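Handing you this structure, nothing more for now.
Missing here: one protein chain of the complex. Every other protein chain is in place.
Letters are used for the chains, namely A, B and C, taken in the order the chains are written, and counting of residues starts over at 1 for each.
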Amino acid sequence: MALPKRQTDIGPPKYDQFIPPVIKKNYGKWKYHEVLTGGTMVHVAESGDTLHTVRVASPRILSTETIRDICDMAERYCEGYLRFTTRNNVEFLVSDKSKMEPLLKELKEKKYSVGGIGPRISNIVHTQGWVHCHSACTDASGMVKAIMDDVYDYFTTKELPNKVRLAVACCVNMCGAVHCSDIAVVAVHRKVPTINHELVTKVCEIPTTVASCPTSAIRPNPKEKTVTINEEKCMYCGNCFTVCPPIDIHKPDEDGVAIVVGGKIGSLRTSPKFSKLAIPFFYNEPPRWPKVVAAVRNILETYAKNAKKHERVGEWIERIGWESFFKLTGIEFTFQHIDDFTFARDTFRTSAAFKY
Amino acid sequence: MALPKRQTDIGPPKYDQFIPPVIKKNYGKWKYHEVLTGGTMVHVAESGDTLHTVRVASPRILSTETIRDICDMAERYCEGYLRFTTRNNVEFLVSDKSKMEPLLKELKEKKYSVGGIGPRISNIVHTQGWVHCHSACTDASGMVKAIMDDVYDYFTTKELPNKVRLAVACCVNMCGAVHCSDIAVVAVHRKVPTINHELVTKVCEIPTTVASCPTSAIRPNPKEKTVTINEEKCMYCGNCFTVCPPIDIHKPDEDGVAIVVGGKIGSLRTSPKFSKLAIPFFYNEPPRWPKVVAAVRNILETYAKNAKKHERVGEWIERIGWESFFKLTGIEFTFQHIDDFTFARDTFRTSAAFKY
Amino acid sequence: MSGKYKTPLLDELEKGPWPSFVTEIKKAAKKSPMADDELGQLEKSYRTKRGYWKHGGIVGVLGYGGGVIGRYSSLPEEFPGIAHFHTVRINQTSGFFYTAEALKMICDIWDKYGSGLTNMHGSTGDLVLLGTTTENLEAIFAEYSSRGWDLGGSGSAMRTPSCCVGPGRCEWSNIDTLDITYTLTQEFQDELHRPAFPYKFKIKTAGCAVDCVAAIARADLSIIGTWKGNIQIDQAEVKKYADAGMNIQAEIVEMCPTNCMSYNGTLKINDAECSRCMHCIAKMTKALRSGKEKGATLLVGSKAPIVVGSLLSWVIVPFIKVDAPYTELKDMIRKMIGWWDDTAKPRERIGEVIEAEGMRSFLEAIGVPAQPQQVKEPRKDPFFFWEESDFQK
Partner (left out) sequence: MSGKYKTPLLDELEKGPWPSFVTEIKKAAKKSPMADDELGQLEKSYRTKRGYWKHGGIVGVLGYGGGVIGRYSSLPEEFPGIAHFHTVRINQTSGFFYTAEALKMICDIWDKYGSGLTNMHGSTGDLVLLGTTTENLEAIFAEYSSRGWDLGGSGSAMRTPSCCVGPGRCEWSNIDTLDITYTLTQEFQDELHRPAFPYKFKIKTAGCAVDCVAAIARADLSIIGTWKGNIQIDQAEVKKYADAGMNIQAEIVEMCPTNCMSYNGTLKINDAECSRCMHCIAKMTKALRSGKEKGATLLVGSKAPIVVGSLLSWVIVPFIKVDAPYTELKDMIRKMIGWWDDTAKPRERIGEVIEAEGMRSFLEAIGVPAQPQQVKEPRKDPFFFWEESDFQK
C-alpha cells in the first residue's frame, strides 16, 4: 500500500479549525464564568452566548479505544468539539445547554469521573515512569492512580480552601511541574552510582559526563579513559546516568520518593513559589505506595483544616511558618531538610523571631 | 620613671564597679521607660525607682580634653556615672531627677547636642576613613559630619515613622553595620587595581593573594613569582590590596561612594534585612560631599512622607515595592543595580505581578 | 497475542474510582502485542522496582533531527514486542482543541503503526504516541503529515510551544495565546525540527498572570498577558457578590498583596499601586475586568532542577505589545536565542547562561534597558562592575 506524500515543516494545523462556532463567534469576548458543580462550568460571553464545559478525568495514558469513545460522546453532545486541559483532563465543550444532562448521564453510566473544577484537586501532572522512561526511579502512573483513588472526593465534590496542584516526577529531571506544586512527589536515589568502566570508555563523552555533575563529583580518569566519582560529593541526581548510561544510578532497594510541598505557579496574591522538601524519603512500595498516599492525604487535610479561604498550600505554610507546618502535620524534621545546595545560605534563618 | 608592674590576661574590669547605685539596686528589674524629649528618657524600675538618661551626640573621635569635660559633668550631675551607647553616643545616667535641668542647661551652653532617642536618627555608625585606615576609599568622619549637620533636626527633635539607622563604611570591609542599615554610604572603587610586581614578589604570599579574590580574578604567575588580574572579572573590592598592598586599588579620581538602603537589624515585625543598592556612585567631594548629603536627605524625606508609623525604611520599601521606591525618590535604575554576584538569581523577579 | 501475562500487581491498580492506566494498557493490548509486552514488562518493574528501558541510537524521520524518542527494552528477549518502543511526538493544536474527526483519524493511523497507546498530552504539550518501531516511523510521518499534522520537538531544539486556552474560553486573557502559539510554532519550524541549539528551548504562553499553562515554571521563554490602565469595576456586581455572602473585606481587600483596595459598600482600587496579580479579578470575575491596554510580560529562564537547581523565569521585558503579525515579539525571541546560541556551552539552558554571564550582558545583547521591574530587589553586596561606557555618562 503506497504511503501518502509526506510534507515537512508544516507545523500543526491551525487551531481555528477545531473550535466550535460559539467560540469562533465569541473569541476573546468572554465576560465571566460560573462554576456549576465540581466538574462543570459555564462561560458567558459579552454577547450573552454561553458555553458549558464538562471536565472529565483522564489517566493521561489513553488507548485509542477510549479516545474513540470520548470522541463519540463529543459528537453526540458537542458537535464533535472537545479539548484537553493543560493538566491532561478532557473537556467536553457543550454549546447547547440541553445536551448537558444526557452527556453527564452517559458519563456517569460509563464511570467517567467528572470533576477538577474550582477549589479542588485536579489531575496530577506526571510523566512516564517505568511505563516508558529509562531514567525512571519510580512509576508515575501507578502512584497517581493510588493517590487519586484516595483523595477522589476532592476531585469530584469536596471543596478545599483553593486549588491544590499535585504532581509526580519519576526522577529529578522533573518533567512535570513538581518544582512548583502544592504537593508533589519526586523520585530520588540515595546511593552513589556504580560505573561500568569498559562501557564508559566505549559510549560516553568524558567531558560531557564530567560537566553533567552539579556537584563536581565526577573527575576524568584520562589514563583509563573513564571517570571516577567522589562519593562524598555525589548527591545521586542521576544526571551523569542521563548523559552516560553505563554509570548506573538505579538501586531498586534504596530508591524511592520524596514529598515536596508549598509550590505554586500563578502570580495571584503571592509570587510563584518553589516546592520545598516535606518528607525526604519513602521506599518504593508498588503497586499502591500506601505510605506516600497517606502522607499526601495528611498534608492535604492539615491544609484543608487550617488554611484560610483562597490560601494556597504554600501561602498557608508561609503565613504560619514552616516550624508550624512540621508541628501540625507531625512530620519529622531531619538533616535532609536543611539545604546544602548552591543557595543553601538563603534558606538559613536569620532572625531571632520564630515559633517553637 | 619606673613603670608599674604589668599584668596579663586580666580582661576588662568588671562592669559592676561602674554602674550607679540605682542600677545596682534595680538591676534586671526595670519595668518600663518613657521617652521624654528627643534626647532624654526615664526608666522606671519595679521598685518605683527612676533613672533618667540624657543622650549626647559624639563625633566618636574624642580628644582627652572633651572626655574630661564630659566626665566633669558626670561628676556634677550623675555621681560620676556615665556610659556610651552602641552607636557611640554619650549617656549621662542621672539618678537624681533634680539634676536633669542643670545638666541640660550646661550641655546647651556648651553646645553639646542632645538627641537620638525615640523614632529619630541617632549617631552614624562609621569607622576610620582617611583619619587612620590604610584601606579607606573615602573619609568617614567628614561625611558623617556633613550628613548629620544636614539632618540635624531629625536627631534632636523631629520625629520619623521609626528609628532610621545610618552608617558610613570607608571601604567594602564595612567595619560599620552598613550591610544592615536603613540608609548607608559605602566607599567603592571602580577600576582594576594596578600591580607593583616587584613588590608583590617580595612581600606577598601568592596563594593567599589568589584566594582573597571573591571573583577568582587573580591568577598566580609562578614564573615571575607574581600574580595577574583578569580585568573582566575584577569588581574592585580591594580584598587583594588588603592581603597584598602592592596591588594598589586606590584611584583618587575614580573612587567614590555608593548609597545603600533598607537594611535593619532587629527582628521586630520583619526579619533583619540587608541593605540594597540605591545609588551606585558619587565622586568623593570633600570636605562636605554635597551630592551624598542631598541624596541621603532625599531618601530620608521620601520615607518620612510615605511610610506608615513604625515602618522602618526597608519595611516601607518592601511594602510599596522597589519599583515604587525608585519612582518616588526619582533615583535612576542602572545595570549596576542588577545583582551579578553569587546569589544574583534570588534577586531576579520571578513573578508576573509588579508595578510599572 | 493479548493477555499473555499475569499481572497481579498491576491489577490492583484497576481498583478504585480514578480511571486506570492499566485498564487502558489492557485495552490496547487486546489489539496490540506491543502493548501487551509493555504490560508484561511493567508488571516486572512493579515486582523488581526498577525500569527496563534504555536509550539506543538516535532514531527519526528523514530530514528531521527530532520528534521521536528512541526507546528500547533492555529485556528484548523477554519482551520482544517492545524491543523497539519509540514515542512519536505530534505537535498538538494550540490550546489542545480537537474535533472528534481529527482525533479519530489520529487513532486510526496509530492503531495501524503503533501500540495504540497515547499520552494526551505530554508535559511539553505534544500529543504523544507511545510505542512504535523504527521501521514504522517514515510511514507514520507520511500518514500524519499528508493530513496536515507535523512532528513536535525533541533534543537540543526549539520545543513544541504551548499555551492556555486563552481567548478561546477565558474572560481574563489579555492576549491571543492560541494565535501567538500557532504563529511562533510556524515561525520556528526549522529550529523545531532540526536540533542545532545548545540545549532545549521551550516557549509557553499564558493569557494572564494566573498562568494556567505553567509558563513561568516550565518554559525558557514565558509569555504572560497583562495590561496597563485601571481595573474596570462593576459596582452592581460587587454588591451581588456581597449579597451572595462573600466577605469582600477578608477575601479580596485583605488578600490584595499591594493593599491597594478598600471596600465599604463600594470597592475602590488605587490602580497606581496595583501589581496586576489577578487575585481580585479571579475571585470576582463578574465585577472586575482588567485594564484596556493589552500586552505581555516576557520572562526568561525557567527549567527543572538539574544542574543548577530549579529556576523560575525572570522578568526581562516588563511590557511589550503583542499584536499580529507579532514582528516585535519574533525579533525579540530571535535576539534572545541568538545570544544564547552564541554564548552557551552544550547542555546549558538560557537561564543558566544568563546567570553565568550576568543579566547585563543578556539585556545589552537584546537591547533591553535595566528596569526595576526586572528585580525583586537591587543587589546587596557592594561589589559591582563598571564598563567603559558607564564612565562616559
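Definition applied: contacts are C-beta pairs under 8 Å (C-beta built on N, C-alpha and C of every residue); 3 or more make two chains touch, one makes a residue touch a chain.
Given the structure is predicted, the values throughout are model-derived calculations rather than measurements.
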Residue touching the undisplayed chain, where the options are A:10, A:42, A:199 or A:277: A:277
Listed residues B:117, B:177, B:307 or B:338, member touching the removed chain: B:177
Residues from subunit B at the interface with the omitted partner, ascending: 3-15, 17-19, 23, 27-28, 30-33, 43, 51, 53, 57-68, 70-72, 74-75, 80-86, 88, 90, 93, 111-113, 125, 127, 129-136, 139, 141-142, 144-146, 148-149, 152, 155, 172-177, 179-180, 208, 211-214, 237, 239, 243, 245, 250, 252-253, 255, 265-272, 274, 284, 286-288, 308-310, 341-343
For subunit A, the residues touching the chain missing from this view: 172, 174, 179, 186, 188, 190-191, 214-215, 235-237, 254, 258, 260, 262, 274-278, 280, 319-326, 333-341, 344-356
Where the unshown chain meets subunit C, residue by residue: 305, 309-310, 380-383
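What we mean here is this: only the chains that are shown with their structure count from here on.
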Selected interface, B-C versus A-C, where C-beta contact pairs are more numerous: A-C
Cα-centroid distance, subunit B relative to subunit C, in whole angstrom: 49
Between subunit C and subunit A, distance of the C-alpha-averaged centres to the nearest whole Å: 12
Multi-partner residues of subunit B (each touching 2 or more other chains): 345-346, 350-353
Where subunit C touches two or more other chains at once, by residue number: 209, 211, 216, 257, 277-278, 312, 376
